[in-house]
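Only one protein chain is missing; all other protein chains are in place.
The first chain written gets the first letter, and so on, giving A, B and C; residue counts start at 1 in each chain.
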Amino acid sequence: MRTTSNVYTDLAMEAAGDCGDELDGVTVMSEEDGEAGLVTTTVHIHNEEGERQLRKSIGTYITLESQSLMENDPTAHEVIIKELSRKLGELHNLGKDDVALVVGLGNWNVTPDALGPKTIARVLVTRHITGTDAVARDIEDCVRPVCAVTPGVMGLTGIETGEIVRGIVDRVRPSLVVAIDALAARSISRINCTIQMSNAGVNPGAGLGNKRMELSSKTLGVPVIAIGVPTVVDAATLISDSLDYILDDMIEQGGCSEFYNMLKDLQAQEKHGIVQEALTPYAGNMFVTPKEVDAVIGRLAGIIANSLNIALHPGITLDDINKYF
Amino acid sequence: MRTTSNVYTDLAMEAAGDCGDELDGVTVMSEEDGEAGLVTTTVHIHNEEGERQLRKSIGTYITLESQSLMENDPTAHEVIIKELSRKLGELHNLGKDDVALVVGLGNWNVTPDALGPKTIARVLVTRHITGTDAVARDIEDCVRPVCAVTPGVMGLTGIETGEIVRGIVDRVRPSLVVAIDALAARSISRINCTIQMSNAGVNPGAGLGNKRMELSSKTLGVPVIAIGVPTVVDAATLISDSLDYILDDMIEQGGCSEFYNMLKDLQAQEKHGIVQEALTPYAGNMFVTPKEVDAVIGRLAGIIANSLNIALHPGITLDDINKYF
Amino acid sequence: MRTTSNVYTDLAMEAAGDCGDELDGVTVMSEEDGEAGLVTTTVHIHNEEGERQLRKSIGTYITLESQSLMENDPTAHEVIIKELSRKLGELHNLGKDDVALVVGLGNWNVTPDALGPKTIARVLVTRHITGTDAVARDIEDCVRPVCAVTPGVMGLTGIETGEIVRGIVDRVRPSLVVAIDALAARSISRINCTIQMSNAGVNPGAGLGNKRMELSSKTLGVPVIAIGVPTVVDAATLISDSLDYILDDMIEQGGCSEFYNMLKDLQAQEKHGIVQEALTPYAGNMFVTPKEVDAVIGRLAGIIANSLNIALHPGITLDDINKYF
Partner (left out) sequence: MRTTSNVYTDLAMEAAGDCGDELDGVTVMSEEDGEAGLVTTTVHIHNEEGERQLRKSIGTYITLESQSLMENDPTAHEVIIKELSRKLGELHNLGKDDVALVVGLGNWNVTPDALGPKTIARVLVTRHITGTDAVARDIEDCVRPVCAVTPGVMGLTGIETGEIVRGIVDRVRPSLVVAIDALAARSISRINCTIQMSNAGVNPGAGLGNKRMELSSKTLGVPVIAIGVPTVVDAATLISDSLDYILDDMIEQGGCSEFYNMLKDLQAQEKHGIVQEALTPYAGNMFVTPKEVDAVIGRLAGIIANSLNIALHPGITLDDINKYF
């Protein structure tokens, strides 16, 4: 069996899939809405053994997959927005006037990393008007106090993103933080057609950068919902996986045992070197993304922002979204 | 004498000028560099009486004025960068490894309010690389740890800008905060050709918005240098001043005393109403700015960022700026 | 009577209003939809005498006015989109497969001048996919071949915008050109709440710049529909009008004849000088715009783009707009 456990993915469902069935401390459930072509997979990581195997924190990870996310298909997107806002509602437990802070992670200058900032631009921000005379009483009943920030990335600010968010949380004292980020998938087939929600926190820059200070209830002191879409695959991962395919094929077909052993040997010895050589001088710092990434990111930002607007504001429905945004 | 004390300006030198000579608790000094066409005015507000009269906090306000700021005149801009960085150097007293945080105030979506964010994009950010292996020892000696954020405006975030900055300051604990903001002047003739520095703090959004939580050593616990350029004049102020001109003219020329008294009466009674009528339905929420505002803001952001790069980083000179930025 | 004919406005309805009732060669009709608070004014300029008086070309100018354009009021915006797309439909006479070219005039770097480019970003562009295998037959029936460009402004390109558009029209040979531009109004009260459509062509940069080569059936050889929203008032116009208000007031109240004559004299002599002095050193190159201009421009761009999407594409309805855009 090909062992892939040393390759990183931000998606819990990919990590679980790679590990096969014999997972201890992990539950995986999947349901399919045939009509809408929507597959929902829920991964629960129950304990440290599950954490270790999936290299993800304890918590619930809900993934919605739909090919329609890559197309301009509003009818299908309505189904996704409805399902996404329903699942988001399940992950939080806010009182009527509790404040929510939405954080758009990522670098607004790099198209596939701009999902967070682009989502923030469409979130209905209300914290500064609730409780003031500027807002009629009836609007007040429709909206929760929501605020939103785009903290930037360390290369632009010189500050760990986690530090900036923690500073703001300490002042604003929200009851919930929602963090939006672009992710890295393992498989090209999940790019831009998969939305993962989780109550287990997030590491800013995991998708396109290095691991940074975690945003979670542990570090921020309030519940954190992370929402992410894989928009890139790490280039080294892609090449490595492609080499695995061809070697697996050859092993299956292989006749002479000398050959078989050489191949197994090759895998261990050569693969890493070939990947490095192919990516020189960039090593692990290249990513793969589709050409039409700009259009797709804009659409995904709209879907996530609208799902948040419905899930966070008590009086906003899908009909309002269709009209207002 | 025309009383203008009820009209707001962000410039201490304009406030001092309107109050005439009899100012208690305020010192005003002016020097002119004829060659470069550069006028430097320093206003010291010494005590609460000075604060009350100028409606500005106690502290030093240095203003550089040069018509060349509105033109593409690099030779003149070099003189300004040199002078600006020298004056900035006088306002701070940082040790070699002390951290400076630069804050770009304002709304990046509104051209004349984008000075702060545009400046941040050109500041050399180094805090994340100093003290790491990524930086050679000799670079380390050239640069101070500088970090930089663009907190946005309350209409976009739902949070007081001062709260965001204070949260970040609490985490990063810099030894100095430098805040860049677009200002409102009283007089059109100061737009885009005046740079004010001050150690007395700043109210984010003073230029284009309402008064917000002050950024100052009082609220942040560290010294604050504010750098601002007036990029707009409030439309109500402009109309009001224009009406004053014409009425003053008429009073000077006026023959019959009945007429004279009516005019004085008019000033008090009608001016406010006429200004309101002229700006309906926008009341105090309109500003005046020049058509070529985009080009000028870009140039000013470059001048301020480069002055900061020289003033904050010990090993960076004007020659480096010419080459690097 | 105050004569204002020497002050410029891009709005035919303002020009007609200033001229009073005795207009030869001009018909003005107005209707009000009380429920939606929507006032529609149609100005027909029939002949050269009408052209001369209104300083606008022969043609039809339809203006929709609604205070709701300045607010986030989707129900009212639906009514406007419906009416706007209906009126646009009346102005063109395209066959099923005729190509339409939409042109977004203005400077994308200056917020109140960015209406055209921002509208283009939301127009459904189809010319490159119609007639290809990429598009299913049923989509083909829904959409007309539409293309769209943002030619920039002369300060950025060094080329008259009209020359760029004419060059593209010569290659693409559309059956209709639709030009979107930000305009200058005479009155602050029309800013951002007025949409003017016309079949009489447009002068790019009329709102924020100088008069340039006209885009019209005369210069392009195909019908041109112009859509514009006044987003600024010229600062000199605003001051001049404010002075008129106060002088008119004084004349009404004035007792002694000496005074009356002096005032009349003043109007002629001094007003121009005072306006110039107030705007020094910017002369005629300043504009007035509301502080929240960024949010309003975004909303207006959406309303115009959606009206165009309905008016140009045979199979797209308001319901689709609600879902898709």
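The criterion applied here is as follows: contacts are C-beta pairs under 8 Å (C-beta built on N, C-alpha and C of every residue); 3 or more make two chains touch, one makes a residue touch a chain.
Just so it is clear, the structure is predicted and the values come from calculations on it, not from any experiment.
Here one chain is not drawn; of A:V39, A:L94 or A:I274, the residue touching it is A:I274.
Interface note for the absent chain: among B:S30, B:N72, B:N93 or B:T280, the touching residue is B:N72. Although one chain is not displayed, subunit A still touches it through residues 67, 70, 107, 109-111, 155, 188-189, 191, 208-209, 235, 238-239, 241-243, 245-247, 249-250, 253-256, 258-259, 262-263, 266, 270-271, 274-275, 277-282, 285-295. Annotation for subunit C: contacts to the undisplayed chain at residues 125-128, 145-152, 154-160, 163-164, 166-172.
The rule is simple: only the chains that are shown with their structure count from here on.
For subunit B, the chain whose average C-alpha position is most distant is A. Averaged Cα coordinates give subunit A a centre that lies 43 Å from the centre of subunit C.
Our note on geometry: subunit B versus subunit C, Cα centroid distance of 35 Å, whole angstroms.
Subunit B has residues 155 in contact with two or more other chains.
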